[in-house]
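A protein chain is absent from this complex, but the other protein chains hold their places.
For clarity, chains are labelled A and B in written order, and residue numbers in each chain start from 1.
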């Protein structure tokens, strides 16, 4: 138990250091940008008509008058007090904006993550068990096609077919025009989330399916499967009893470790479906040079990704009997 | 598989079967090489054609606005009367050129850092591993966006963004491979005989890495192209005057509701085909160089 806690502690410290690194890198990149936030957001013409005082006030608001190092240290100090600053575009605390957006994205990401995981695992098991035959070829072909398709184009296609032609789903905007945000029902939200979730699920399958397939083939070539076969176990029983058992853990671990890809995909997909989530906010913040918001979003996303990796690491200790029992004894 | 055949009859049919199998193998090898040649020819042709049609792709003609696909304009025309086939070709060409450039830079960075983490001792390894984790912790799209912003978007932004975000996985592979190779008896022997570390790596280890490096490099193209178009689509990449696939698809979004499906369908499908060609190319090269690594 003790060394398990130590292991977790070490991982946590590493995670915090990595997050610090992420914030520094993000900050430096944003500061290095030659794009002037004043020009992007206020406009050249408007700036020309303003007085020196007004411009100075704006510069102070966008933070362009403070040296980068001072700004970063100030930001870091505030973060330690739980304050991520104020979004310049939304004029709200960054954490409030992220909270709202994450609430919108959460179910979308989670459902896509679960569906793609289950679907990918199933496809990988089937392909591995049918190695070289048509189901394997079909699944491999599908994975090649899907991993070569840009997520946003797939989103556009689904939008075109299901929203424009068939009219089953709304074309965009979580809140319909002319309706109060509060009047939007849960059913409405769900309807808006179906196509983005579908897109993310379809694209998230390829990686896990191919990995599971390889692992499944290894398992089916193992000594213990040979012995199971020699003892008269049927192919179905071998795949379900031995194959699935030995393939599930690496698959779940991989799925935890690939949170980053689903979040990356959501940035694109939310943009296409105008879904008011975290990804869309990131794009808005990036285009509008909203440093505090983009910084906040990057750090929060990285924290989610690292947490996924941490869970993947710890999961082995919980599920693998070798480590579990070994730790219990030691 | 399991056949109970009389022996001498079996021997005869076996030799025939053996010959047939050998023929099939040489056929397969030939097929692979033919595929490689064909894929490279197609990709080169698209690149060259794209460069040549760039002028025509930018030509506006308001007398032929928003035409659905027909024989004269197989991919249709857009709201400024530009021919979509020419725009698509120009866009693909640009994508391929950027893909090749960024994949090459990425692979070079990966090789450099992967090697450095093995050569320069534990501290360097710790720092580089940390960097790898760091880069992998930020979703690719977000990182490419940030780097592109830092470079002021545009061509330079996309190239820097994609090249600087795609090296970690290949760097990891190279590092792992080198660590394994370092323990190989002949390397240890060479070290004992006083061959310097760097020389050892150049002379004995890098040649071993070549297959992995080459396939890694080719398999980077699809990722690079996809991320370039994605970031451009979001507005962080190539500017809207350039005939990039990301720009074309981003513009097409405004015309979807009015039923101009061809603006999105053909350019996207063409991009998918190019990416698949690259992915298959990489897979075939891998199978040629290291057949045991692939479960068929």
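The rule we apply is simple: a contact is a pair of C-beta atoms (placed from the backbone, for glycine too) under 8 Å apart; a residue touches a chain by one contact, two chains touch by 3 or more.
In this section, contacts and distances are computed from a predicted model.
Per its UniProt entry, the chain excluded from the display bears the name "Nickel import system ATP-binding protein NikD", taken from "Transketolase family protein", "Nickel import system ATP-binding protein NikD", "Thiamine pyrophosphate-dependent enzyme" or "Heterotetrameric sarcosine oxidase delta subunit". Residue A:227 is the one among A:106, A:165 or A:227 that touches the chain missing from this view. The residue touching the chain not shown here, chosen from A:10, A:57, A:137 or A:325, is A:325.
Contacts to the hidden chain, counted on chain A, fall at residues 132, 221-224, 226-233, 237, 241-242, 245-246, 249, 320-322, 325.
By definition in this document, only the chains that are shown with their structure count from here on.
Per-chain CA centroids place chain A at a distance of 23 Å from chain B. By the touch criterion given at the top, residues 130, 133-134, 136-142, 145-147, 149-153, 222, 226, 229-230, 233-236, 249, 252-253, 256-257, 259, 261, 264-265, 268, 271-272, 275-276, 279-280, 295-296 of chain B touch chain A in their complex.
The residues of chain A lying in touch with chain B in their complex are 14, 17-18, 21-22, 25-26, 28-30, 32-35, 131-132, 144-145, 147-153, 156-157, 159-160, 164, 171, 213-214, 217, 260-261, 263-265, 267-268, 271-272, 282-283, 286-287, 289, 294, 297-298, 301-302, 305-306, 309.
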